[in-house]
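Removed: one protein chain of the complex. Kept in place: all other protein chains.
Per-chain numbering from 1; labels A, B, C and D assigned in written order.
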Amino acid sequence: MSEEEHVLELLIGPQHPASGHMRLVAKVDGDVVVSLRPDIGYVHRTVEKLAETKNYIQIIPLIERPPLADTANHNLGYVLALERLLGIEAPPRAQWLRTLLAEMTRIHSHFYGLGIHGIMLGSSTAFMWAFWDREIMIELAQRLTGARLTYSYMIPGGVRRDLPPGFEDEMDKALRYLERRIPDYHKIFFDNPVTRARLEGVGVLRREDAIRLGIVGPNLRASGVPYDVRKVDPYCAYPELDFNVVTREEGDSLARMMVRVGEIRESINMIRQILKKMPDGPILEERYLKMIPPKWKEWMAQHRRIKLPAALISLRPPKGEAVARVEAARGEAVYYIVSDGSPKPYRFRVVSPSIRNVVLFEHLIRNCRVADIPAIYGSLDYFPPEADR
Amino acid sequence: MMGLLEWILDLLLSPWLFVPLIYPGLISAFAVLLFIIWFERKLAAKVQLRYGPLYVLKRLGGAIQLVADLLRYLFAEPIVPDQADRLAFIFGPILLFASSYIAAIAIPISYDFYAFRSEISLLVVLGLNTLAPAFNLVIGWGSNNKFGLIGGLREGFLITADEIPMFVSALAMAVLYGTMDLVRMVELQSEWLWGIALNPLAAVTFFVLMLLSTSRFPFEIVEAESEIVMGPFTEYSGILYGLTMGASYVKLYVLSLLFAILFLGGWEPLPPLEFPGSWLILPGAVLFLKALVIMCLSVFMRAVYPRYRIDQALRLAWHYLFPASILSVFLSLLVLSGWSI
Amino acid sequence: MTDRRWSSPVFRLKGHLDAILTGAKYLITPRATVRYPEEVIELPEGYRGFIEYKKDICISCGLCATVCPANAMKMYVERAAEPGEEAPAEEVKPKRYPGINYTRCIFCGFCVDVCPTGALEHVETHDVAYEDFNSMIYPPGEFAAGPPKPEFDTPPRRLRPTMDERRGIAYEPAD
Amino acid sequence: MVCGISGSMWLGDLERTARKAARWLVERTPIRSLRDWGIAFSLWPVHFTTACCGAEFAAASAPRFDAERFGFLPFVAPRQCNLMLIEGTLTKKMADAAIWVYEQMPEPKFVIAMGACAIDGGIFWNSYNIVRPKDILPVEVFIPGCPPRPEAVARAVIKLQKRIRRGEAIGLKV
Partner (left out) sequence: MASKSESQVQGKAEAAPPGEIETLLGEVLEGLSPEISSARGAVSVKVPPDRLKEAAERLKAAGFDHVKAVTGIDRPDSGEIELVYHVSSYLDPRLSKWIVALRTTLPRDNPETPSLYDVWPSVKYHEMEQREMLGIHFSGHPDPRSLLLPESYEGVPPLRKDFKVKVEGINA
């Protein structure tokens, strides 16, 4: 028989319980997937082109939409690139606040990934629990920033709000709750023999392949490459934080999941350190702070937030270009801005972690079983809007 | 007039109509269906720290959620895809549902109330039960959908993997009791011990296989939504879908009744009662409660487990459950010889 | 690095038991749900919900419309009196006021933060759904009339979330 | 998966008569209000995530907000669902799929547009690759926000329930 005669082409998605916002074209021989081709672009919202029509500050909300669960890290990446372009730096307290929100976002983004992985394996409890524990961090982030997910918190030169009163105590209780919960997750999901059977040895990404294909984030670290931008090229408050880069050697789906769990633990530790070491001081760079009308000073101190100075609306960075990279929850995000001196960027490039990981679909989901498609997909924590931008 | 009413009542209460139509047949099967699906959702919701269906009837915790769902199915547009095999598509679910519940007719509900009593009534129940998965195959093929086809094929693999060990573990009990007559089995359990104490291995094996054959978690493989949408039922809408969804629960109900009779002493500890009327209600209720507990335990697994891959389920069935069922036969012999010494 | 213990059936059996027992444990754990239309979570101060507009202190500077990333805030020209009518000259002179278009608004709060007089402010309301597309567009007059309000059949209980070590988020009555 | 849609399982002239009779019967008040009650408490949105609002949609089904209380159960295949929630931006590529999925759903069926992007594009209003859902689908309820809070999703469901029970939303193709 020719190949066409015994291979069944399955179109998984875009309407499919486990496809997300993409289509997977799987060629299936019996129960074995011969090859799989990801068909992405279903959420391509043209961020790079739209950025060319927007002022620099208006791009902040724009780049937050694609990586929705992981907004703060991407916001930070963009703002760092912009600050490099402008030649300014945020004051220390703002840097620590940024790091705080980035780690909080990492926790809830990882829970998001774990929850989606759970439902893809059929464990609705893992999904529901993860989405519940996410709410803890979301609730706290909401007190800090005023929004559930789309914080738009970091602006060039600083952050928009200061810690609300009593935040440290509340955070401490929340972190202790999360630490209590993780053993239960282990019992019902991570160490459930069924989960183990589904994930162990499934979708193994070897170390050299991970490097060759340019994989990022927990997926890379699960294959034994200790590459983490927070260590390699530290930004904000990370040089002063004590944390480990979580790695695993196996490179299978289970390892990828467990790296995320390990990173949640690390982030919990980091948040404790951040709240302990947070310096006092202004949260916006002085030159912008001076532009705010004096009549707002008292209001700002009382409400612990800042007014946007009008100068920020139409920032005009000098001609040139800047690159910044951050370790977002799903991996390294690269922001590249080319400025021609006008208030709008000349070329704006976002390289999100998901677009760099999309190659894993065709690489990993091959010669595995149909049921392994969601198991591997879930373990990648791939978020199509982030990839398509 | 009264005569007519009495005649109808008599007819209804006669075992040959009562058993297939009312209990444990159609009507109670529907009642169980309404209850158990709601209960499954509530139970999973509780483990997941939430409420589940609530506002449809708030005082009873949303207990009639399935009524609303059924009404919606009933009034939804029935769609038959152009390329489906119309006959298979329409009659598949009906036959699937019917064959899932038909085995209930061979189940006795008391020492002296049954549609028929036979020396081999256990075989009748098991045999009729094996019919249902075949219609899953028909449905999967008939709806002419790739996911349906894969789901049907999975069912095909699972039939052999679950039905054979299930037969064997049930027959282990027949070996133990020395009969295949379900009424006699209950009688013997009242003299000895409950089957679950006599042969726990067969009980556990049978229970796991029950989960497997009714596609409860962790073996919800035939309609594994994250892999193959709804498997054979992907193309079904409206009331036909309602039937396909209900079928596996009805099968679970029948198997739970069988489990209660084989292992939990049936309507024990009730002795044959003398006063009129009681022969119907009390033993039936006891049996029903036991079956209900088994069903609740089965649906609780949804809150605990992800699902196995098909090959893992097959391996589990052939590597562990099948040998376990064979072992349980020997265990039966051992117990029997121990008993007679 | 693979955990060798998992190859032992006994260890796996223990895993099954652990999972089932953990599930059972959560049968008696209190629920986390806020029953929304009856109970409402009180939002923290400064939550970025719908926007309240105080037209009397607006100075028509247009910064809000300039900063709006989604072009949802627009300046509408308004005259107190039509030209030709008998009116003081400054009332005939067109003045521009912001109106908001919730079909686009992304609730980033930039307009509120940039407003030099504090004429724009967030309210906590966030849970409104519309049946009509055009009713989501608020020209200055309607914008100034106040933010949209959700209707409740019965007045809801307001709950204030606080963190709790055992339950994650505990709620206490806010009133 | 090419599946055509056939309106009915009946054949020939019988079909028309039966349809007429069925419609007449369904339109009678007690049956009709029973039907509307059933539909209102059994709104099953199809798993069709169009963009990032899916994250908040998932949060709406999650324990803290638990939309399942309203009988709102996200379900797997379009054939079994009667509600389509456009969760955020609809790109051109996705719009084809959206129409396809909507066509596959049995009547009565409803559409809710969630998020600014699904109403008028939101921050992506001038993107060259988006479609406004109200142009291609009969949207019953709009939820503003970017993304809307889970409470707002619940609010939209309540609103749709009320509309159905008042007979304002019939969910049929005209």
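Basically, contacts are C-beta pairs under 8 Å (C-beta built on N, C-alpha and C of every residue); 3 or more make two chains touch, one makes a residue touch a chain.
As the structure is a computational prediction, the values presented were derived from the model and not from experiment.
Novice: Missing chain touches which shown chains?
Specialist: A, C, D
Novice: Can you say which of A:E9, A:D29 or A:D233 touches the chain missing from this structure?
Specialist: Candidates A:E9, A:D29 or A:D233; residue touching the omitted chain: A:D233.
Novice: Among the options A:L10, A:L100, A:I119 or A:V225, which residue touches the chain absent from this view?
Specialist: A:V225
Novice: Which of A:V32, A:I211 or A:L275 sits in contact with the chain that's absent?
Specialist: Of these options, the touching residue for the absent chain is A:I211.
Novice: Out of D:H47, D:R79 or D:K93, point to the residue that touches the absent chain in the complete complex.
Specialist: Once the missing chain is taken into account, the touching residue is D:K93.
Novice: Out of A:P17, A:G41, A:G203 or A:P309, point to the residue that touches the absent chain in the complete complex.
Specialist: A:G41
Novice: Which residue from C:G15, C:G46, C:P69 or C:G99 sits in contact with the chain not drawn here?
Specialist: Counting the whole complex, the residue in contact with the absent chain is C:G99.
Novice: What residues on chain C make contact with the chain left out of this view?
Specialist: Residue positions of chain C that touch the missing chain: 62, 65-66, 68, 71, 73-77, 96, 99, 139.
Novice: Just the residue numbers, please: which parts of chain A touch the chain that's not shown?
Specialist: Contacting residues on chain A, toward the hidden partner: 40-41, 44, 46, 48-50, 53, 81, 84-85, 87-89, 211-214, 220, 225, 227, 232-235, 320-325, 332, 334, 336, 338, 346-347, 349, 351, 355-356, 358-359, 388-389.
Novice: Could you list which residues of chain D touch the chain missing from the display?
Specialist: 92-93, 126-129
The rule is simple: only the chains that are shown with their structure count from here on.
Novice: Counting only Cα atoms for the centres, state how far chain A is from chain C in Å.
Specialist: The computed centroid separation for chain A versus chain C comes out at 23 Å.
Novice: Taking the mean of the CA coordinates per chain, how far is chain B from chain C in Å?
Specialist: The answer is 48 Å.
Novice: What residues in chain D touch two or more of the other chains?
Specialist: As it turns out, chain D has residues touching two or more other chains at 1, 62-64, 66, 69, 76, 123, 126, 146, 149.
Novice: In chain B, what residues contact two or more other chains?
Specialist: 47-51, 54, 146-147, 225, 229, 303-305
Novice: Of all residues in chain C, which touch chain D in the complex?
Specialist: Residue positions touching the partner: 31-37, 40-41, 69-72, 101-107, 126-131, 133, 136, 150, 169.
Novice: For chain B, which residues are in contact with chain A within the complex?
Specialist: 44, 47-50, 146-147, 149-150, 217-218, 220-221, 224-229, 302-312
Novice: Which residues, counting only chain B, touch chain D once they are in their complex?
Specialist: On the chain B side, the touching residues are 41, 45, 48-56, 62, 65, 67-72, 74-84, 86, 90, 144-147, 225, 229-230, 234-238, 241.
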